[in-house]
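What you see is the complex with one protein chain gone and the rest in place.
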């Protein structure tokens, strides 16, 4: 595909910057406390889709201004929860509704690139779920007030959080956080396993994430990373099927130019240089799983 | 349903108290070291079933006298393991046997109310499994001696522990505890993720659990909590199906009076007042999963 100019995409609530192989998404909605609504959703759906397909991008970081009132203070419910649904969803009935946090979570989770959330401010509701859980890695400011506030608003957790949080940090902590809905800091034993690293100042979070991203982008393979994410996310229920998938991925990568370069660099005690891209070098075998269509289809007359 | 008078139910080994929306079950079997047998099982099966259906109850706490020799010292095996089976189970063969710890675990795990174990004494065997793992939240005394002692009696872990413990705290810790069978304290790195909070004295455990329960009961919705528990416990194997369930739950709750009150209280910066009850306000969609009958059915002639 042709390389998009990210500065000219007309985003409303985000600012996107490509610096070498690292794409940064800055949430730019401080006037509304970085709340989440369909405008921000559409910006984010577009940029995660674009960056997934752009071979130049190896790592995607999402962050906020460290001066904003919050990293993301939750859904914009100035109009109640009803503001979150489309007129069609309201008309068709509850089976037709699709949670906007979940729509975003699926796109981030399905990204073939390494994704990092740089949480440099407070976070609540969807700010804890879609804006953090589907990322591969999370960095956080130690002063961030974090809460899965859903039960305290009489709603239920969304954005794949009931799937992801128990897997990420275990069911005991997930139950406490999702059913208790209390506010914790990133260093609390309750949630610290969620974060790759934490930092004492808001300003330190993004630069650390950027340095981590650059190092990873330089020394790992776009193809290898994508296959690895697939293996982790689509591990089978059985060890035997896992063995077959892992074996095939290993054979494909080991026989590829990037794999040969990885082994050579290791033997020669030098840093590797990986050139494979998803659009040119991906095997027809990948992805080996099937994506499921979750859109609502109106009944025909 | 009519509201039961819990003081007049004729329990043998428990004392039940309803204080506003919080129901407390006190194990009252200190003479037998709070061991577990069919008498205690029957008391607990009844009270968890009753409290599940009583709309007044929002949170259930189970605890013991802080002066008892133990919170629960395991199954009563004064008559060997054979005492745990019914004559019919003995006659019909091992496929007909149903572990009594597992019977209790299923009822607690399936409760639609928030459940809290206030572990204010030592615990072994079924005292670690059915009496703790199926609860949503666990509080513990830091001096409690805890052991999954099964392998040291040449039996295997029961009461859903082989399902729940790896999910609650991860397979690495679960393997150590279930296969090692050693005694640990609640603050040990081996098990501390199991506990929401720990306390230096036995006497402090129940009051802390009670305060937590009262705060939750006041500020969360009975309906929202039940749907949230359903989403966590019945999360699909795929993100897509999870998205559909979460979306539907969110739409139903967001469009409900409790949901509207949750959003209004948040906007008005006041505490919410939630009135929905499971018996009046639950959607026909809930529960969306099927319960499986595990009773043994004798072969017909």
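The letters A and B name the chains in turn, as written, and every chain counts its residues from 1.
As a working rule, contacts are C-beta pairs under 8 Å (C-beta built on N, C-alpha and C of every residue); 3 or more make two chains touch, one makes a residue touch a chain.
Note that this is a predicted model, so its numbers are computed, not measured.
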*Please pick, from A:154, A:169, A:184 or A:205, the residue that touches the omitted chain in the full complex.*
A:169
_Contact partner of the left-out chain, one of A:80, A:143 or A:272_ = A:272
*asked:* So one chain is hidden, and I want to know which residue out of B:23, B:40, B:128 or B:159 touches that hidden chain in the complete assembly.
replied: B:159
*In the complete complex, which positions of chain A touch the hidden chain?*
114, 136-138, 164, 167-170, 192-196, 212, 216, 219-221, 223-225, 227-229, 231-232, 235-256, 258-267, 272, 274, 276, 283, 285
_Interface with the unshown chain - residue positions in chain B_ = 77-78, 80-82, 84-85, 89, 94-95, 97-99, 102-103, 105-106, 109, 150-163, 166, 170-176, 178-181, 189-190, 237, 291-294
